[in-house]
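Only one protein chain is missing from this complex, and each of the others stays in its spot.
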Amino acid sequence: MTVEPAEAPPLGGQEGNDAPAIRITALGRERSVEPDARESVIELQDVSCFYGSFRAVRNVDISVAKQRITALIGPSGCGKSTLLRTMNRMNDLVPSYRTEGTILFDGQSLFAPGVDPVAVRRRVGMVFQKPNPFPKSIYDNVAFGPRINGFKGNLDELVEHSLRRAALWDDVKDKLKQSGMALSGGQQQRLCIARTIAVEPEVILMDEPCSALDPRSTLQIEELMAELKQDYTIVIVTHNMQQAARASDTTIFMTMGDDRAGYVVENGETIQIFTNPKHRLTEDYVSGRFG
Amino acid sequence: MSAASITLTHRRPIGERIIERLLFLAAALGVLTTLGIIAVLAFETVEFFLQISPIDFFTGTRWSALIKPQSFGVLALVSGTLLVTAIALVIAVPLGLLAAVLLAEYAGTRFRTIVKPILETIAGVPTIVLGFFGLNFIAPHILRPLLGADNIGVFSALNGGIVVGLLITPLIASISEDAMRAVPRGMREGAFAMGATKFEVVRKVVFPAALSGIMASVILAMSRAIGETMAVVLTVGTKPQFTFDPTESVQTMTAFIVQISIGETAQGSIEFKSLFAVGATLFVMTLALNLLSGWVVRRFRTGYS
Partner (left out) sequence: MTAAAPAARSAPRFEPALMRRKLTGTIFYGACLASIAFLMLALALLLFDVLTRGLPWLDLDFLTHPPSARPARAGVLTSFIGSLEIGVIVGALAFPIGVAAAIYLAEYAADSRLNRLLQTNISNLAGVPSIIYGILGLSVFVRLANLGPTVLAGALTLTLLILPVVIIASIEALRAVPDAQREGAYALGASRWQMVRRSILPAAAPGIMTGIILAMARAIGEAAPLIIIGAFTFVTFVPNPISGQYTVLPIQIFGWAQQPQADFQGISAAAIIVILALMLILNGLAIIVRARLSRHIQW
């Protein structure tokens, strides 16, 4: 019987040494105390995002609380997606991109030398705006991540478990061999969620996951998010204010400044942001006066 | 002032219709060409088969058109062609695919400005030049020193295979590159987001998704290799024999056709007519491969929603 790891492997990918003891939320662990509401899993300190010499996002200071749903809202083009994609170093794929400032994930700097984006991305997963299942079978879609990451265990069980958690198992349990692309839009997105959670990340980033879906599927995904936050921290970028108001615990409002760089205007509990915003801009946005 | 009467309907002017007819004729020229090819090959081949039995032709392994005793077993020529083609594919498929992956997945603009012109240059060199290269450089400076002058002559299937392989590499590279580029970016991102390395994304997502295009490129390259003439004429030799030994000199179908045409062969003789029968065999083989490649793309194409 294998011993449960007591600490997360350092981001550099070397197996455990004397990293500080950090609790990880692995599946199957007995749920214990309600996590400290102020405990943050991702912290951004004075973060700016650049494409070449163009600054897309400036001076962001935010915390993402563990096992909560944090929503990033704001008008189009204000850098919400850019900021999100920095958190799992997806932006590294763009050659001219660079980040300034510090991002801490579980207390470790995300951009420290020796940190491998490949290792980061297993622990910080992402679901995209347009569902992007592979042209493989449903089973192989979900099994892709575990296989790559050297999963040692019962793959069938993991696939079933992930599909159940994504509320897709009942729909597909008889057709696991069918192509993932034959599913409907909402099902495809849930498949993408299933395969993301199959590698057991700690955080799930969602980039407008419902904007390509119909209202019924959207609602299903929102219900799913509420379930998932018991085990994962979720950060969601959304255009849909009602969605943010419904589904999230914390809301961060961004907008674009005169220098075309996005910045954070206000950051707080969702209820407060929507009923009693502190800034004029926030109030204008949530009441629909712009954006 | 009377209102100008505007006719809303009118027959299309004569000029338009003539132009359309002319354009149609130009397009139909293609059909004429195909019919012409088929007619010529069929007619002459039938004439040939009046004198030589088709069974002997298609199953015989000895080909000797100019040297008595005459024998017209086309398998000797076909084996020469296929031997050269096989060697060419062994060289071109790995080279072409690696180049394609580099261009599609790894290369920035810096790389592309170097790699693309190289591929296009190789593709644009007249094939006789590549034959010259094989004859004057590859055989004497590479093959014979490496394998021993006793083991391989100036002419060999291997020499021809190397040269033809270089020739068809750009074809595989460019079609496969297009196929890989067509894979949507979102699919790659999805794989990256789960912690895949770049090589894993290429190997497990992009390559399988582009597979139908890649297979088609290989089939087309094979067809091109089979039809290649000048590069093999200088490198492979004029010794038709049914063999799989790459160090041997052989003769391909195309090289035989050239040999007969250059020589003093009388135009009504059976040797001359055999040219058409060999040509017909060549035509059918390449046509079959071209159609196969189209079918492969249609049948196995990955649908991206």
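In this document, chain identifiers A and B correspond to the written order of the chains, with residue numbering beginning at 1 in each.
Throughout what follows, contacts are C-beta pairs under 8 Å (C-beta built on N, C-alpha and C of every residue); 3 or more make two chains touch, one makes a residue touch a chain.
Keep in mind that this is a model prediction, so the values were computed, not measured.
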| item | value |
| --- | --- |
| Contacting the left-out chain in the complete assembly, out of B:Pro13, B:Pro69, B:Gly108 or B:Gly303 | B:Pro13 |
| From B:Ile168, B:Leu282 or B:Val296, residue that would touch the chain that is not displayed | B:Leu282 |
| Where the unshown chain meets chain A, residue by residue | 1-5, 13, 26-31, 116, 118-119, 122, 146, 148-154, 158, 161, 164-165, 167, 199-200, 223-224, 227, 230 |
| Chain B residues touching the omitted chain (full complex) | 12-13, 15-16, 19-20, 22-24, 26-31, 33-34, 36-37, 40-41, 44, 94-95, 98-99, 101-102, 106, 114-115, 118-119, 121-122, 124-133, 135-137, 166, 169, 195, 197-200, 202, 220, 223-224, 226-230, 233-234, 254, 257-258, 261-262, 275-276, 279, 282-283, 286-287, 290-291, 294 |
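Throughout what follows, only the chains that are shown with their structure count from here on.
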| item | value |
| --- | --- |
| Computed distance of Cα centres, chain B from chain A, in Å | 50 |
| Interface residues, chain A side, partner chain B - complex | 88, 90, 93, 95, 118-123, 125-126, 128, 130, 132-136, 144-145, 148-149, 181, 192, 195-196, 199 |
| Footprint of chain A on chain B - complex, ascending | 108, 184, 186-187, 189-197, 200, 204-205, 208-209, 302-305 |
